[in-house]
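Below you'll find the structure, written out as C-alpha cells, and then a few comments.
Heads up, one of the protein chains got dropped from this complex, but the rest are sitting where they should.
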Amino acid sequence: MKGNFKNKNGQILYCVKILGGIILGCFFLIPIYMLLVSSIKPTGEVFDLRFIPKTISLSGYSLILKQNFLRYFLNSLFISTTVTIVALAFHSMAGYALARLNFVGRNVVFILILSTLMIPFSVILVPLFILVKKFGWLNTFKGIIIPAIPHAYGIFLFRQFFLTIPKELEEAATIDGCSPFGIFIRIFLPLSKPIIITLAVAFFIANWNNYMWPMIVNQSQDKWVLQVALANYIGRTGTPWDAIMAGGVITIIPIVILFFILQRYIVEGIKMSGIK
Amino acid sequence: MSSKCFARGKFFITKKRVGKNLFAYLMLAPDIIGLVLIFFIPMGIALYVSLNEWNGISPMNFIGLKNYATLMSDSLWWHSVGITIVYTLIFVSMVYCLSLLIAVFLNSITGKIQGFLRTVYFVPFTISTIVLSIIWLFMLDPRRGLVNKFLHIFGIPAQSFLGNPKQALFCIAFMTAWTLIGYYSIIFLAVLKDIPVIYYEAAKLDGANTFQLFKSITFPMLKEVNVFVLIVTTIASFQVFDQVKVMTSGGPAGATNVAVFYIYTNAFDYLKLGYSSALAFMLFIIMFGFSIVLLKITKGGERE
Partner (left out) sequence: MKKILMWSLVLLISISMIGAFSITGCKEEKAAATEEEVAPAEEESAEEAEETKQIAEKTEITFWYFHSGAEGEYMAALADKYNEINPNVEVRAVSIPQADYMGVKLTTAFAAEVGPDVFFMSPGDFLKYVNSGLALDLSPYFTDEIKADFLQSALDAVTVNDKIYGVPFEIELLGLYYNKDMLAAANVQPPKTWDELIEATKTLTKGEVSGLLIEPNKGYYQNFTWYPFLWQGGGDVIDAATKEGIFEGPAVENALKLWGDLVKAGAPAKITIPGTWDIGLLGQGNVAMQICGTWAIAVIEDPENGWSETNIGLVPLPIPEGGEAATDAGGWKFMVNAHSRNVDAAAKFVMWAFAENIDLPLEWCTVTKFAYSPRQSVIESGKDIYSKGLRKVFTDEIYDTAIGEPRYPSEIVSAVGDALQEVMFANADPKVAAKKANDIINEFMKSFSGSM
C-alpha cells in the first residue's frame, strides 16, 4: 500500500481519502462547533441557534469560574483518576484469568460477570443506595469511587483482547520457567497497551461525566462533581444557559487533550516480532 | 492435564490443579468481591422487592409473584419492549457497521493525519448527556435547526424529528451512535493494526480485490472484538435511558417509551418500586437470553 504512493494514482487516491476524512470530520464536529459557539454568546442569545454569534460574550465562563468550579473540577479529577487506575488493575487480572487460565467454573463465572451488564441502573439504584448508607459511605468520595470500580465492561474487553494473543508466546515463556503471574506481568500486560489506554480513556470519561449516582450519594455542596454542579444551574427561571454551555466546554477540554496525547499509543499495534 | 479431563467429570485432585484454580480465583477475587457487593447483592434485594408492593416509604407488603402476573398482561410494558427491540436493531447495526467502516478507512490512511482524524471522530464521545441533549435539540429543531437548514438546500421540507413519532426513535439512535462511532472505530483500529501486512500483500499477489481481502483476512481476524462490540452495544442499547429522559420524556405520543424509561416511570413517578423491580428482571431475562444466543452463535470469540 505504501508502494502506491509513488505513482500519481496513489497520490490522487490519498488526497481523495484525506478530503473524505475531513468531510466526515465535519459531520462529527459541527455539533461541537455549535457548543463552542453557544458558549461565547450571552444568555439571551444562546437559543438563537446562529452559526456565527451576534455578540461575543464570555459571561458564561466568568460565571462558572466565579463559583468555586476549581473545587468541583478537582473532585471530579480525583474520583475519575482513582477509579481508572484501580479498575484497570482489577479488570486486567480478571480478564487474564478468564481468557487464559483453565479453572473450574470458568464459563459460569464469565456468564455471571457478563450478566451484571444487563441490570438497568434504575432498579439497583435504591438497593445500592441503602447498602451504601449501611456502610456509612454516604456523602463521601468512597461512596462514589467504590461502586464505580467493578464493571464487567472492562473485564470483557480484556478477556476478548487476551484471547487474541497467540498461545505460542505463553508456551515459550513457560518453557523458560515463567510462572503464570509472571506471564501475566511480563507478556500480557505490555502487549495490551492499546486496550489499557482505550479503557483508561473510557473509564475516565465515564466517571468524569457521571451524574446520576454522584448526585444521589452527595448530600453537601463541597463534594459536588462537575456534572452535578452544572445541573444545579438548570432551574425553572433564570437558567444561565451561557454558563451551562461554558461548563460543557470546560468539561470536554481536558479529556480531548488527554486523548489527543494518548491516542497514538492505542493504535501502535503489537509488533509481531515479539514471537521471537 | 488438559480441560478434556474435566469434561468427563473425572477430578484429578493434584496439588498443581488446586494451585492453578486458586491462582485463577485470586486473580478474579477483587472484581468478584466488587461485583457481588455492587451488583449481585442489590440485585438480590431488588429480586426480593419484586415480590413485594413497596412505595419506598411505608413498609413492604409481600405479594409473591403477583407483580410478574401483572406485567405479563401489561400491554404498555410489552409495547415498550417492542420499541426497545426496534431501537436496538437500528442502533447496533449503525454503530457496528459505521465504526468498522471508518476503522478500515482510517487504517488505509498513512501518516500523522490518521491521528488527527482519529481525535476528531472521537470528540463526541467526551460529551456528557445533558450537553449532548441540548446540542442535538439545537441541531434538530423543527424550525431553526441546522439539520433542517441543510435539508432545505436539497429541497427537502423541514422535519419535526424529535417531535415526529415516526422519526423520534431513529433520531435518538442516530445521536447516540454519533457519540460512539469514533470510540468503537478506535477499538477496531487497534485490532486491525495487528493484522500482518504480509497477509494482504500475499493475497493481492494472488489477485484478490478489496472486498475479498476484507472478507477473507480482515473479518476473521476481528472475531473476538466483533463479539465484544456486538454484545456490549446490544446490552447498552437495551438499556437506553438518559437521552430519552432528557430529550423526549418517552414521547412524542409514547414513540420513545423504551423499556428502562417505563421502569423508571413506575419506580420514581408512580412509586411502585416492587412492580418496577419485576419489570427490570423481565428485561434482564430477555437480555440474558439474547446474549446467550449471541455468545453461542459466535462461540464467545474463542478460537477452537
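Think of it as A and B in the order they're written, each chain with its own count starting at 1.
Definition applied: contacts are C-beta pairs under 8 Å (C-beta built on N, C-alpha and C of every residue); 3 or more make two chains touch, one makes a residue touch a chain.
Everything quoted here is computed from the prediction, not taken from an experiment.
S.K.: Sort through B:Pro30, B:Gly182 or B:Gly250 and give me the one touching the missing partner chain.
M.R.: If we include the chain that is not displayed, B:Gly250 is the one touching it.
S.K.: Which listed residue, A:Leu19, A:Ile56, A:Ile234 or A:Ile261, touches the chain dropped from view?
M.R.: A:Ile234
S.K.: One chain is left out of this view; which of A:Leu36, A:Leu65 or A:Met212 touches it in the full complex?
M.R.: Residue touching the chain left out of view: A:Met212.
S.K.: Which residue from B:Leu162, B:Ile186 or B:Val240 sits in contact with the chain not drawn here?
M.R.: B:Leu162
S.K.: Kindly note down the residues of chain B that lie in touch with the hidden chain.
M.R.: Counting over the whole complex, chain B touches the hidden chain at residues 36, 40-41, 43-45, 47-48, 55-59, 134, 137-138, 140-144, 160-165, 246, 248-254, 264-265, 267-271, 273, 292, 296.
S.K.: Which positions on chain A touch the chain that was left off?
M.R.: Touching the chain left out of view, chain A contributes residues 42-45, 47-49, 105, 107-108, 111-112, 115, 125-127, 129-131, 133-134, 138, 212, 215-216, 219-221, 228, 231-241.
By our rule, only the chains that are shown with their structure count from here on.
S.K.: How far is the middle of chain A from the middle of chain B, if each middle is the mean of its Cα atoms, in Å?
M.R.: Measuring from centre to centre gives 15 Å for this pair.
S.K.: What residues of chain A sit close enough to touch chain B in their complex?
M.R.: Per the stated touch rule, the residues are 1-2, 5, 14, 17-18, 20-22, 24-25, 28-32, 34-35, 38, 49, 51, 89-91, 93-94, 96-98, 101-104, 106, 109-111, 113-128, 130-131, 146-147, 149-150, 152-153, 155-157, 160-161, 163-164, 180-181, 184, 194-195, 198, 202, 205, 209, 211-212, 227, 230-231, 234, 244-245, 248, 251-252, 255-256, 259-260, 263-264, 266-270, 272.
S.K.: Quick check: in the complex, which residue numbers of chain B touch chain A?
M.R.: 2-3, 6, 20-21, 23-25, 27-28, 30-35, 37-43, 45-46, 49, 56, 102, 105-106, 108-110, 113-115, 117-131, 134-136, 138-139, 141, 144-146, 178, 182-183, 186-187, 189-191, 193-194, 196-197, 200, 224-225, 227-228, 231-232, 235, 238-239, 241-242, 259-260, 263-264, 267-268, 273, 276-277, 280-281, 283-284, 287-288, 291-292, 295, 300-303
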